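One protein chain omitted, others in place.
Right, subunit A next:
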Amino acid sequence: MEKAAAVLENDDLKLRLGLPGTDEPEQQSSSSQVKNNKRSCAEMEIGSCQTGQEQESGAPATKAQVVGWPPVRSYRKNVLQQKRPESETGSGMFVKVSMDGAPYLRKIDLKFYKNYFDLLKALENMFKCTIGVYSEREGYNGSEYAPTYEDKDGDWMLVGDVPWEMFITSCKRLRIMKGSEARGLGCL
């Protein structure tokens, strides 16, 4: 301990480089001794310092290569990864749409629409049909067609009952039913 204290006294205003007790003049930092590629930052210009293992190439290191960076606890990382992907990516929520009597199905991106009104208008255009107006009591009674959807539990639900955001996260596919069949759904 005394030795260390003596070194501090000898230092004056300048940090002496080299092991304490030696008299070497100040020189470039100790990183010249370093063989390891990871730590040549001091020798590189500020501003061009790169992280990660591939410093020589000058290519930006991918974050994944740096262990423990960014400093997010694995507990938190795991939880985020378990999220359902559709709300995370911008790639859309495509669901199949079938219509009774139509020869083939279509696909639409639910993210494209802001509300039920837009969705139903789009469906009416796509299938050249009339779906009409939703009411809580009557469903789509009186319309030629009624839009239904299959939810996460596999149940067939009437489109319009739940708030829009809830709908788009739980809707797996759409089916436009003939009005006569849909009567059962509307009258509850």
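Please note the rule applied: contacts are C-beta pairs under 8 Å (C-beta built on N, C-alpha and C of every residue); 3 or more make two chains touch, one makes a residue touch a chain; residues count from 1.
Going forward, contacts and distances are computed from a predicted model.
Its record in UniProt calls the unshown chain "Leucine rich repeat protein", which is the match among "Leucine rich repeat protein", "DNA-directed RNA polymerases I and III subunit RPAC2", "Serine/threonine-protein phosphatase 2A 55 kDa regulatory subunit B" or "AP-4 complex subunit mu-1 isoform X1".
The missing chain, though absent from the display, is touched by one residue of A:R76, A:K114 or A:K128; that residue is A:R76. In the full complex, subunit A makes contact with the omitted chain through residues 1, 3-5, 7-8, 11, 15-20, 29-31, 33-36, 38-39, 41-42, 46-47, 49-51, 62-64, 66-77, 79-80, 83-84, 87-88, 151-153, 162-163, 165-166, 169-170.
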